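A protein chain is absent from this complex, but the other protein chains hold their places.
Moving on, here comes chain A:
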């Protein structure tokens, strides 16, 4: 397989599991993130387990000015192969923390949305030029309806979804598939300390499902799929009832 997956936010548990999935299918990996020590461990692991090439790359979502150079380097590293993108970075501070500190709120918007829009924007022409490839981005069920518990996080993911819809439309002519995964909670460091969450998927199960779904084409998809009926109900709840729920 002459394909490369660029993993943005590669140290997250979900991204790690997705990278393993891609490597198991023979893809080369570009592992982009901030924790270089960790990315080196991951690159070694993928190369040894699956015999693929895996390269750590420094990437900071909030350093918008660096994105053009970063993308150019990715293009070059992917060689003549098809470049695909898995966008997994994002932060989820406590809603209360974000309420109390505008810098925390702004930092989250910057990382989860501004950074994503910026790097995807720069990647657009590259994907168009190769006339193909797949973009998978991690949205969240939290983006379906603003809940008391984490509506700022949800808002960043809702914004990302809308962005991806237009992005998909623009790139569809070039044969690029764009998939937004509306992720339910996954058993990672992000959710470890939270109270028990329903329908939790392991990173491995989640990544396997994401890989299969990506193979079937773009659009948006709930993962695990149980979130489709659940969120349908939550979206349909009348506002007065919804507002009284403590979710």
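Note that a contact is a pair of C-beta atoms (placed from the backbone, for glycine too) under 8 Å apart; a residue touches a chain by one contact, two chains touch by 3 or more; residues count from 1.
The working rule: contacts and distances are computed from a predicted model.
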Absent chain [UniProt protein name; select from "Glucose/arabinose dehydrogenase", "FAD-binding oxidoreductase", "Iron-regulated ABC transporter membrane component SufB" or "Putative ABC transport system permease protein"]: "FAD-binding oxidoreductase"
Residue of A:3, A:45, A:73 or A:205 in touch with the missing chain, whole complex considered: A:45
Where the missing chain touches chain A, by residue: 11, 13, 16, 34-35, 37-38, 41-42, 44-45, 48-49, 60, 62-63, 91, 107, 110-111, 188-189, 192-193
